[in-house]
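What follows is a set of notes on a single structure, which appears directly below.
One protein chain omitted, others in place.
Entry: subunit A
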Amino acid sequence: MRHDRKYAMPLLKRFLALWCSGILIVTGCSDRQIFDETGLATAVGYDLLKDGKIRGTSVMPSINPEARNKIQILSATGETSKGIRDKMNLQSDKRVLGGQIRVALYSENFAKKGLGSIIDTLYRDSSLSSRIYLCVFAGETYDMLTYPYSEQGNIGIYLYRLIEQNIRGEKIPSSTMHEFFRAYYEKGIDPVMPYIERKGNELKIKGIALFKGDRYVSWVTPKEAFLLKLIHGKFRIGSYDTSVPVAIFGESPKNHNSKKDQVQLVFDTISSHSKIKLSQVSPPIFDIHVELHARILELTIPLKLENAKLMKIMEHGLEKELEKELHKLISKLKSLDVDPTGFGSIYRSNRRGMANMTQAEWRKMFQDATFRFHVKSTIIRNGVMD
């Protein structure tokens, strides 16, 4: 009897135990997402059609071993990105999910009309990563994603690696969805994205697309993108190539060919940091102090670099060249009326009571602003050869 009492549970307790184990079993079945039954899109592209509708194209890896194509491409038109996804599901044997999207592409025409609304849905959807790379494609993304590339394999992953590799290598500024949104909702800075083009079988990053608000306006070359980052940012492993006149080294050109008057210099492992000072408030004057350390990697005339004077000359040549290019870039940005470097944020952070500065106010001030560059370069190494 005593034994029985020890193991007998009161009714309530028994009921509770049953209820709990029941719940635990039932919860195991909630929201299953079986890998074989889901189609994980790796890249999506959006185009604007002539009738104002949006065409979405998504790339999914095909895990069917019998399939001839390694990827599966779905395309649908609709008014919204989620509407497009619903239509894509009608074409697919698997449930299309966005959790693995790495790259979102927008056609140039679409980007010109403004991307705000369609990117908004990306940010709102908690199933998507914040680290999605957004880019602009020169042409229709449908054509690009459906093109039968011979070597790239899964085009979504390929694109992702292409962008990732170049961001890591500090060739282009980072452009994750988070950074796009940060710039988009900030009054003193305009967003940027990589600008991608296709040449035959090859995809390449042509440059950096500049946005004004959520509208694409123009693009700049990777070299200019380097300068953008030099103004406001840090380099650890950047690289830059430039040319300076031979004359500054005190050497007369060996063969009097006009093309050889220039010496090509290539610098790499550039580490830099910049300091932007607001020297005058109205109209704004910015003093940009850039300090950079570089290693010389290549030069096209055989110079003996043991001479400290020569190094000084080379440093000076680089400084002058960079300052000239920076001024050129700034006047280009002014004519486009975009501020991808975020001078507006710096202006706001250096003045009190400007927290409510509007974008329009800043654009006006940006036009009147003066930028003074002070570049200081040090060549710390010159390879294994003097």
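The definition used in the following text is that a contact is a pair of C-beta atoms (placed from the backbone, for glycine too) under 8 Å apart; a residue touches a chain by one contact, two chains touch by 3 or more; residues count from 1.
Following the convention adopted for this analysis, contacts and distances are computed from a predicted model.
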Of "Outer membrane lipid asymmetry maintenance protein MlaD", "Phosphate transport system ATP-binding protein", "Methylamine utilisation protein MauE domain-containing protein" or "Spore gernimation protein", the UniProt protein name belonging to the chain not shown is "Spore gernimation protein"
The one residue from A:Lys87, A:His178, A:Arg295 or A:Arg372 touching the chain left out of view is A:His178
Answer key for A:Ser117, A:Asn201, A:Ser349 or A:Gln367 versus the chain not shown reads A:Ser349
Note that subunit A touches the chain not displayed via residues 16, 19-20, 23-24, 26-27, 30-31, 99, 123, 126, 129-131, 174, 178-179, 181-187, 189, 342, 345-346, 349-353, 355
